[in-house]
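Of the protein chains in this complex, one is absent; all others appear in place.
Up next, subunit A:
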Amino acid sequence: MNSWLLELRNEVNQDVDASPLTLLDLAACHDADQVNRIQLRCGDQTRDVGELFSVSKSTAKNELRICGNLKRFHRLGIQHRVGRIVVEGDVGHYAGAMMSGGELLVSGSAGDFLAAPVDAYRSGMSAGRIRVHGSVGHYAGHRLRRGEIVVEGSAGDFLASHTIAGTIVVAGDVVGNCGYAMRRGTLILNALPTTSRTRFSPPIESQSPFFALLAKELSAADKTQPYQAFACKKASQLVEQIADQGYQSIRGDFAVGGQGEIISPG
């Protein structure tokens, strides 16, 4: 399987549907010409990858690396299931939508609906790992089924809404309505959000060896390539603090009969 490096030639001012840039399709391309001919919807037009990116083969294993400001590139990594997609820069909406495996690493920030379902689908990310070194927009982790999302920066509204399982760590600030209608899953924050007592339980203090396992995994990943460049140190420290000193958690959302957990250091 071939790995590719795509470098954005010029900033794009129109919305681009990046869903054709799947790692598996690109891995099947034998030469740069094949990659260059992949077509992307760009506003009302269709443009070749070669027009937007300079394409070269990469020596990395099973990886697609895209460099540049991809803020207008949406649906990148949709249904990604194996290998690693690395974005050196920002990425648009629906990044990692409905991922079912593999990894998505973003050195900048991600738009709205990170890992969420698209169109009429009901399930978001079901496995894999997403790391965002910057911040994420609204509805990050919407309808998350499983998998791990680590955000070094802050998150917008409706973080982890309708989650069914999975783990989300956000080291920065969180706006409102996080955990809305969550049924299961774990949301780790640096402080408990203000929530309605009819929807979430009062905070309880506890300790679990599980967070030591999670902390170990996060810090071990930070030390390996290519994670070093995307290390979410604040997020790792947050989980380590929870592992060492215990945590306080609230459970809910009772409005949907949920028993998800929102956790912060005790």
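Rule of thumb we're sticking to: a contact is a pair of C-beta atoms (placed from the backbone, for glycine too) under 8 Å apart; a residue touches a chain by one contact, two chains touch by 3 or more; residues count from 1.
Following the convention adopted for this analysis, contacts and distances are computed from a predicted model.
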Report the protein name recorded by UniProt for the chain absent from the figure; options are "Formylmethanofuran--tetrahydromethanopterin formyltransferase", "CoA transferase subunit A", "Amidohydrolase" or "Amino acid ABC transporter permease". "Formylmethanofuran--tetrahydromethanopterin formyltransferase"
Just name the one of A:S56, A:S196 or A:Q259 that touches the chain not displayed here. A:Q259
Full-complex contact with the absent chain, from A:Q14, A:Q45 or A:S206: A:S206
For the chain left out of this view, which of A:S3, A:S109, A:T167 or A:S264 touches it? A:T167
Quick one: which of A:R65, A:H93 or A:R146 touches the chain that's been left out? A:R146
Missing-chain contacts on subunit A, rising order, are 127, 146-148, 165, 167, 184, 186, 206-210, 212-214, 216-217, 243, 259, 261
